[in-house]
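Let me begin by presenting the structure, written as C-alpha cells, before commenting on it.
Other chains of the complex are left out, but the ones given are in their true place.
First chain written, first letter: the chains are A and B, and each begins at residue 1.
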Amino acid sequence: MIKLVTAVIKPHMLEPVKEGLKSAGVQGVTVTEVNGFGRQGGHTETYRGAEYSVDLIPKLKVEVLCSIDDAERIVDVMRKCAHTGKIGDGKVWVVDVDRLMRVRTGEMGDDAV
Amino acid sequence: MMRLKKWAVAGALGAGVVMLWGEAAWAQATEISAEDVQANLDNVFVLVAAVLVIFMQAGFALVEAGLTRAKSVANIMMKNLMDFCAGALAFFAVGYAIAFGSDVSGVVGSSGWFLGDGAFQYGTLTVPVTFIFQVAFAATAATIVSGAMAERTKFRSYFFYSIVISGLIYPIVVHWNWGGGWLSTLSTPFHDFAGSTMVHMTGGVAALMGAMVLGPRLGKYGSDGRPRAIPAHNIPYAVLGTFILLVGWYGFNPGSELAADGAIGGIAVTTTLAAAAGAIAAMIAIWMKSGKPDVAMAANGMLAGLVGITAGTAAVSSIGAIVIGAAAGFIVVAAVLFFDRIRIDDPVGAISVHGVCGAFGTICVGLFATEDSDFWKAGLFYGGGTDQLVSQVIGVAAVGVFVAVTAGLLFLAIKSTVGLRVSQEEELAGLDVFEHGAPGYGPDVTPVLAPTPITDSRATATVPTGASS
C-alpha cells in the first residue's frame, strides 16, 4: 500500500530536507509554494505611514509518495531535517493513497513510487 | 540629412521654414551675426528642455504604475500614453490659442488656433519651439490627475477629461499669468516662474476633484472608516519614475527661462537642492512617524521639493531652496496622511505632491525671493514686505477656485452621463482585462496559467512548418 507524506516547512529548510530525503533513498518529491498561518503569527508592515499585518508567512509544502514501509522513516527525516526548534517549523502528516500510477509507464503501486 | 556642400544652404532651408512659420526676424544669411547665433542657441536650448519635459511623461507613468496594483498596470500606462496624445492634439487645436493668443479682457486668449495666424512666439524663439515647450507643459498638467484616479476610473471617461483639461481648463489658467492675463497685470504681478501653480497645482486640484467624485477604492477603508494600506506593486518603477522626473525637471525649470542666458545654471542649482532636501525631509518625517524610512514617501518627497521650488527657482537663494524643499518634504508627508484620513483616496499622492506643495511653493516666492527684480519683489523674509506675498496668495486662490469648480463640474457631468467609475466586479478583478482586453503582466508573470486560444485548443504541441533550422 502507498502513503502520501506531506510536510509544511520553512522555505530555507528545503535544502536540508531534500538532502535528507535523498539520503533516505527517496527518488521523487513534489514541492509547492504555500502560505502558512499559525502560532508563529505574522508581522507588521508599514507603507506610507499606515500599518498592516501580514499574517500569512511563506512556507513550502513537500509531498512524498512512498510505500507504507518507508512512511515512518520519511516522517522522521522530515522531522529531523526541517527542525530549527523555533516556532513555525511546520507539520508533517500522512494520508493513505488508494492507487498510484506512473504516467510514463503505467506501472502501479509500489512500482510507481 | 541631405548631403550638402555648403552650410549657407542649410541656412536658407532654415529661412524657408521660418517663413512658413510666419517669422523671419532671425533668418540666417550667409553673414551670420552673434544675435542670430544666440537666437539659434535659445531655440536649441528650449527644444532640448521641451524634450526633457516630454520625458517626464514616462516618469509619471512609472511612478503611478509602481505605486498602484499589478492588476490595473496596463490601464495606468495607457492613461499616461493617451494623456500626452490627446493633450498634444487638443492643445494644438485650441489650447495654445486660448493660453497665449491675443488677450480678451485678461481672461482668455483668442488667436493662433491650430498654430495658425497670430500664434504666439516668445522672444527669440520660433513659433514651433515656443509651442513645443508649452505643449509639453500642458501634457504634464493633464497627466498629474491619472494617479489620483487610478484603479477605478473608466478609461473612456478619463480620456474625455484629459481632452478638456489640456484644451480648455489648463489653457485658461495659463492665460491669466503667462499668457498676459489679469494675474500678470496686478500692481505687483503674480510670479510663478515654471508653474508650481499653473501646472502642478492645476493638476493637483483637478486630481482632488477627481478623487472626491470617484470615492475611494474598494477596500481602502475598513468598516470602522479607518484607512488601510494598499501597498505599491513595484517600488523600482516608482523610483525609476522619480529619477526620470528629476531629470525632466532640468528641462522644466531651466527651460522656463526660455533663453540660453546666464540664469539657467542658478535655476538648475536651486532645483537640485530643493529636490534633495525634499526627499531627505520626507524620509525623516515618515521615519519619525512610522519608525521606518518609507521608500515611496521619500520619492514623493523629492517630487514635493521639486514642485515646491518650481515657482521661485529663479528668485530664491541656495539656502532658500533647501528650506523650501525641506518644508515641502515635511508637508507632503503630512498631506498624504491627512487626505488618507479624510477618506480621499489618492493612491500615488498626486494631490499632496502637486496640489498642496504647488500652492506652498508659489506662496514661498512671496517669502523667500531675495531681492527685487523686473519680475518679482523681494519676499517677506528678505525685507520686501508683503506685496509679492499678497499677489501670490491671490493667484493661488484664484487658480484653486477656478480649477476646483470647472474640474469638479466636469467630473460630475461625466459621472451623471457615461459614468466615471467602473463596476465593482471590474474593480475587484482589475481594470486591465475589462478595459483593455488583456492583463498588463502576461500569464507567465502573474500566477495564472497559460491561456487557451478561442480558435483551437490543442495547438501547443503543433510545430509550424518553417520551424526547422
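In this text, a residue touches a chain if its C-beta (ideal position, glycine included) is under 8 Å from a C-beta of that chain, and two chains touch if they have at least 3 such contacts.
Remember, it's a predicted structure, so these values are computed and weren't measured experimentally.
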- Item | Total copies per chain kind in the whole complex, with one of each drawn here | A x3, B x3
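Simple rule for what comes next: only the chains that are shown with their structure count from here on.
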- Could you state the distance in Å from the CA-based centre of chain A to that of chain B? 52
- So in the complex, which bits of chain B are touching chain A? 227-229, 231-232, 286, 289-292, 294, 296-297, 333, 336-337, 340, 349
- Item | Contact set on chain A toward chain B in their complex | 45-52
